[in-house]
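The complex appears here minus one protein chain, its other protein chains still in place.
Here is chain A:
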């Protein structure tokens, strides 16, 4: 680190956090792809991950999460308040997300959740109620919390992480890569057709429920009347659907003008399961084109709120009738099969 700090210019970015844990928890939610696009601003750090241009996950780590946060942006100060907006002037680069997560884990940021990583297909019920709640023996509770320093000197410099915990210091310098010109999945806020705010755990529950049929496609349907919101999927063994039929009790906000239905790749939605488990609330929004936005509100240990944002591009459906017809024809086949039996 010293080499970087003692450079002529002050580093572009320097921050200290009392624990690597929060950062780990948040970034772990978007570990579905390997490379993360990092953007540094005066407000915090923005990590964006995307998959095949159809799925995008963004974690915004607010500066409030750090005990100190210094950002010396060379040229112009960004005036834009919206953290989602990409300003080309902000320092940005790519790093390997998996390497970063490995680093943050060095001092057991994930100690409570190790089992989950070894068994990713764990049904998730174990830690469902209060995920990541520190127990009496966690490092934090025992006052062993370490310090995590992040710094970035400038273009071409590594992103360095210094972890100190109980007298042990680990320095990691992660190579940074040239940013690819990242294009956001466009979400038309002005043409929003659905907006639902609900407990994230219910979404998690529904998605893990549906995953039992090992489906490829997830259909999300929102109705202005009961059953309000339904998620359905079909696999080889049959189909499954989860309905949230008492909308008022379950859904904090429910704004749907007319029936809205879209299909997404199930695996992609499931990639957001970690966020569903971690978050307390989720805002499900869908626009005219069917782009789905899931915004998760995560209550971070020690107070404060962070947001994780996912966007998904829907499967192309010419119109709903055709999709239904497809389903019918499939069912017809199966019926023939059934009838063929004695």
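Points worth noting:
Note that in this section contacts are C-beta pairs under 8 Å (C-beta built on N, C-alpha and C of every residue); 3 or more make two chains touch, one makes a residue touch a chain; residues count from 1.
Heads up, the rule we're going with is that contacts and distances are computed from a predicted model.
The listed options are "Protein inturned", "DNA repair protein rad9", "DNA-directed RNA polymerases I and III subunit RPAC1" or "Cytidine deaminase-like protein", and the UniProt record of the chain not shown names that protein "DNA repair protein rad9". Only one of A:68, A:169 or A:212 touches the chain withheld from this view, namely A:212. When the omitted chain is restored, the residue from A:154, A:179 or A:227 that touches it is A:227. Across the entire complex, the residue among A:201, A:285 or A:311 in touch with the chain not shown is A:201.
The set of chain A residues touching the chain not shown comprises 123, 125, 128-129, 199, 201-202, 205-206, 208-209, 212-213, 227, 237-247, 249-250, 331, 334-335, 338-339, 341-342.
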